[in-house]
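What you see is the complex with one protein chain gone and the rest in place.
Going by the order they are written in, the chains are A and B; count residues from 1 in each one.
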Amino acid sequence: MLPELGHFALILALLLAGLQAFFGIAGPALARERWSGAVSAVVAGQAVMVATAAACLIASFVGNDFSVAYVAENSNSALPLFYRVTALWGAHEGSLLLWILLLAGWTVAVALGSGRLPPRFAARVLGVLGVVSFGFLLFTLATSNPFLRLDPAAPDGRDLNPILQDPGLAVHPPILYTGYVGFAVAFAFAGAAMLEGRLDQNWARWTRPWTTAAWSFLTCGIALGSFWAYYELGWGGFWFWDPVENASFMPWLVGTALVHSLAVTDKRGLFKSWTLLLAILAFSLSLLGTFLVRSGVLVSVHSFAADPTRGIFILAFLVIMIGGALTLYAWRAPLLRSAAGFELGARESFLLFNNVLLVIAAGTVFAGTLAPLISDALKLGTLSVGPPYFNPTFMLSMLPLLALLSVGIHANWKRGRLADSQRTLLYTLVAAAVFGCGLAFGLYARGSILTLIGAMLGAWILLSSLVDPVDRWRRGLTLSRAVLGMTVAHIGVALAVIALTTVQSFTLERDVALAPGAATTVGNYEFRFGGVRPIEGPNYDGVGGTLVVTHHGKPVAVLTPQKRRYWVQRQVTSETAIHMDRGNNLLLALGEDLGAGRWSVRIQIRPLVSLVWIAAFIMALGGALAASDRRYRTARALATASEAATAGQPG
Amino acid sequence: MRWRDAVAGLLLAACLLLTGAGAVWAVDPTELPDPRLQARYVALTHELRCMQCQNEALADSPVELAADLRREVRDQLLAGKSDDDIRAWMSARYGDFILFRPRYSLRNAWLWGAPAALLLIGALVCWRVVRNRGALLATDNEPLEEDGQSG
Partner (left out) sequence: MNRFLLPLGLFVLLAVVLAIGIRHAPEKGVIASPLLGRPAPQFALPSLTDPAQQVRSADLKGHWYLFNVWGTWCGECRQEHETLLQVHSAGVVPIIGLDWRDDDTQARSWLAQLGNPYQSVAVDRSGRIAIDWGVYGAPETFLVNPQGIVVYKHVGALTPDTWTREILPRVSGLPAGTS
């Protein structure tokens, strides 16, 4: 009963999405106010249907309904309840439903918050979102229906992939997708503006909070994924430049550029066509990422089951959505010229450089990720690209950006007046250099020139970001949430740079073979192996090893990494033991049984690695603070004559 | 083409299920006598792809083939071969796909050259925009919306 209801709800959602798209776009275009006014109601209806479908699927999981093929493939009666719920998004079909659910959520939020928008514009925004929803619902129903039945029903399920049976799974995909999907809102705002044929003077102000919010979620999502990989997989790394990781990183890079470009458009009415293009690009990369991981065109560790039929469908969807948006762009963008000016040392310049460098960074990640495809298509042979390509090329565009960041913070709009900040810049640079030397050559005494540069850049950004806020605070002035958010986000960037520099420069890794009672020294820590003993869990058994860790003889911790064998899928996983001590992250993983009680053990000491993710969350926090500034909800004061003239002709 | 799907699927399954007593990720306690050789060994085994579990490095893959290839790297290092010799040896047998670092060749010039080319284009764009906007400054008499904040 429930699966049929869910299936039916999805079909209804599809129809309502189609209606939403139709009313939202045709209504304003044909000046039918009734249609435009009805869009919000249709949005509500679609959201209710999608939520119903999701609820039905969750209920099927919880109730162990193995007549539903998706449940049978991803669950098991021995699976703990918590994971039976999160298994909803454990594979392709369910994760699509999550996509659609979150898109409905964002759409509802936009509908609720559209009170201050001109009604026609709001209708168009919701209309564009309706097109996206329609596409995804159609794709799901046509090729990836989660409600397909098994006849006869399976006696039990094939269990959730053990790697996914982890609290991290509960949070990483939903938060990541919230960000991913959230860029659809910026895309919709851009689409609405292009359909209208003009960029309202408040357009950037309306778009900013939605975009920054989506960006915050994506930042959290990526950080969670990296953190989860680190402590769950037993491999000890946290970023592999895997195609699926890159698929979420590219929208993030472009999204960051978009957030900054919107600031310029908001403040000075500049970069309008750039901002539009970035809004289209950010969501296009989200869509492209969805395509890459589900079509089988790329080899990846965690792509979903490859199916070229689905690939063709998504490609068609991509062509329609992105091709359509870019065609609109080519048609409308030439009208958006502004007459504003700025000098070389102005804030606008720095934001321009920032955006160009971010887009270049996204471009190099794009080139590396799609290189195997491109090389194959151009008959240049099979090509393989990994960290040895991505690391140096990414740094090539990032280092200039980070250096410019510290300077740009002090630049004023229109006329930079950097000369005023000369002394500040010099003092902060010197202080940063001292910090850099201290970190690279003092604390760990093993640094390289890159360590010095990285530490200096990070410290400089940190100090630069703090100068103005601290000055204002001392003078008793208030700081708007937007500026506070910006400061916090930049501090997050600084901390991330320092943390990544430290981790890259000073990580110690050793794989050793240990007999019970034997010990080994890595860095300043000693690890004494206490052998293994059998362990058992709700749906697994295995062995747990004991390692006593001391630092210069003083006890630190007793860690117990495990090897688990999950019964249903007969899969072996390695559960790492992680411990924080004096800023160092100790990671231990069991390897193989070498016989006679000897085991191979992986030992990693990563200084400050936790700071990487903490810094990312600080960045996201900054974004959240900025997005919540009430300033974005007040329209600009009366338009000046020239502003009205440059806004272009109504469509 | 269904057998090809089966092959790909089987390889994946092999990595996940048929690793016997192996770990999901390999722990490789190989220790070469010379610390410089050891460093090269670690670097090379991270730079070479496991051909069976195709998105893992040789250093991390638990399958037997990976262990065989790691041993091969070790033996060749001990025999005094250079890093390039070893990479060439591997690609002669498995093709360039085994390398995580694309070769520096004319065929891959577009890939390695892409970042520099993008930077050049970016610099040109920046220069044009800054120049145009600088020129417009003279005629731009709009008062700045001074709300006292920089964001």
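Methods note: a contact is a pair of C-beta atoms (placed from the backbone, for glycine too) under 8 Å apart; a residue touches a chain by one contact, two chains touch by 3 or more.
Fair warning: this is a prediction, and the values are worked out from it, not measured in the lab.
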Residue in contact with the excluded chain [from A:A170, A:L326 or A:L466]: A:L326
Among B:E64, B:D83 or B:E142, residue touching the chain not depicted: B:E64
Residues of chain A (touch criterion as defined above) contacting the omitted chain: 273, 277, 280-281, 284, 291, 295-299, 306, 308, 311-312, 315, 318-319, 322-323, 326-327, 329-330, 333-334, 370, 373-374, 376-377, 381-382
Sites on chain B contacted by the missing partner chain, in the whole complex: 1, 3-12, 14, 18, 51-52, 54, 64-65, 68-69, 72, 91-95, 97
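Keep in mind that, in the parts below, only the chains that are shown with their structure count from here on.
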Chain B partner contacts - residues on chain A that touch it in the complex: 163, 233-235, 242, 263, 267-268, 270, 299-301, 306, 339-344, 347-349, 352-353, 356-357, 359-360, 363-364, 367-368, 371, 374-375, 380-389, 393, 396-397, 412-414, 468, 477, 480, 482-483, 485-486, 509, 511-513, 563, 569-574, 589-593, 600-602, 626, 636-637, 640, 642-643
Residues of chain B defined as touching chain A within the complex: 8, 16-17, 19, 21-31, 42, 46-47, 49, 54-57, 60, 95-102, 107-108, 110-112, 114-116, 118-119, 122, 125-126, 129-130, 133-140, 142, 144-145, 148-151
